[in-house]
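Missing here: one protein chain of the complex. Every other protein chain is in place.
Think of it as A, B and C in the order they're written, each chain with its own count starting at 1.
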């Protein structure tokens, strides 16, 4: 179980979402309240958009709260659209390649959840990737594979159809598949919740932050107006459109 | 609030204390039950004794549970006396220099607690160190300063008197000083609990592990026989003596 | 021997100095040509100024060329004044606290050179720091101590006088003191070269980069117009003034 926060709107310092809110992503990294694990200390990452089509990417294996660079970057860097993630991994060694967000060209993606039967389907999913996405794979997580499969299934053209095709390819196993994710092409911010059985991990949206921006977060960042997004439907927050 | 585990006895793989017990130090790093913070993810360290008088030292800033090297080392390395520590830091960036245990020549030391008025006395404590201990200081923690002050006050000759002199030098402040620590010269393992007011952080001793060894731990490692050690008295566990 | 690059002028992506030039700082980290050591792999750092008076700070212990985050940051972050440093350390473990630049309030500072008799004067230099600078010390290098001593000697009011007082305090030892450094308060970029005997480490200035900016560098970054700055005189590059 990881924690996610993402923003779209007027350009703001990253810290306005990641550090400053009462229940900021950094606070959630140590004191999550709606996750099985209260602590998300297995790495973190940020993807942010500025002038380039390609997002900036900053990921590290330290707990987010222990990285002095992160505080400085969040104070200095401003962005009109960004995705941030703190990771809780139950097994295995952390590497930057396994930290979210993942990025490919203009797309960025981060995930909270899991494919419990991933070991059984990994070879098939990987074999089905076209060469350019096969060689883009850097780590070994189910999360990165979901992202690459979304891309292979036409994320550029139709996110809803790409998600449906990806879920079909993942199929089901003895334990429920859980995919709560946010992703972006730099223009629109998408949020999605899904569980093949049971409840999907939380994702809240706020359509009207103080500054007019919009946000997704695993847990509401402050006392403002946040609504749980519905399951099985891609919600999009555009910079110049209503949620 | 950190967690400590230490062992003296017949040579065993480090994992027998750090990894394998039901409530091992590694388990306590994620699920401490007798500490304010359940998670101790701000670095870890091990000091262990073998043939040399000088202990080996392995410290890193990652959470203990995220370091693949640690698992391998704990499986391979055997020792007759070792001290291990997982760290929970409430403020600041983690560095190896601030991870416990600290070592100086044949001594190793780790600490759970704090000197809340440390900022007010740091210059004085440091100025009172002899040159060889001043230049041995590597980090910026109150813990390392307690260790160096113990050494300056005759730890080699009389641990009880060195501790009394150190506590006198530290004095008191608006918030209570808390020092629970284990330390060793490679022959004897020492444990100590102290609070200037209120309750000292826990430290338990087991005088008869399965293999005949003895141990200290912030929280009992298993269902065996563990007793909280009394406060304000140095308890020693020798390899060839009764606790 | 480390390598330095610094810039003042119209806002540019950091990569225009650090990554893109033919003999960029990143290139110099692997193939320095005017240093005793060709490789500077013991950490790196960047201090950059934007809207805040306080600079951003990004430092890590990896070799600069091995940090994927650095490439991304240098592409995304733009600044009107920044200082960057790659470190070659001959002894000891690397820690972020010992990586340059150092910063204090609006000032940033990085250094190439050494005080060979530092061990003999460290206690005196530290004892002479006022409390607020004593408690700002994070690492153990001579470089950080030079910076704090400059601040204690009035860097805010008169850089020339602060430097003279600092050099007097450092004095001389059996081996020559070498201090080549760049530093800034966010408005002006300063460069300085000094050796108590022999030759000071190189520092070149370019008063007219392609974009109208100015720069310092340990080695010229490209085929443009670069001049070695004279020793023992602080050279300043202002954003709106001639060098």
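Everything that follows uses one rule, which is that contacts are C-beta pairs under 8 Å (C-beta built on N, C-alpha and C of every residue); 3 or more make two chains touch, one makes a residue touch a chain.
Predicted model only: the values in this text are computed from it and were never measured.
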item	value
Per the touch definition above, residue among C:27, C:50, C:67 or C:185 touching the missing chain	C:67
Residue among A:11, A:97 or A:188 that touches the chain left out of view	A:97
Which residue of B:96, B:137, B:178 or B:193 touches the chain not shown here	B:96
Touch residues of chain A, complete complex, unshown partner	93, 95-97, 119, 122-123, 127, 131, 134-135, 137-138, 140
Missing-partner contacts on chain B, residue numbers	48, 50, 52, 54, 56-60, 68-69, 72-73, 75-77, 96
Missing-chain contacts mapped onto chain C	30, 38-39, 41-42, 61-63, 66-68, 89, 92-94
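The rule is simple: only the chains that are shown with their structure count from here on.
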item	value
Whole-Å gap between the CA centroids of chain A and chain B	39
Chain centre separation in whole Å, for chain C relative to chain A (CA means)	37
In chain C, residues with contacts to at least two other chains	96
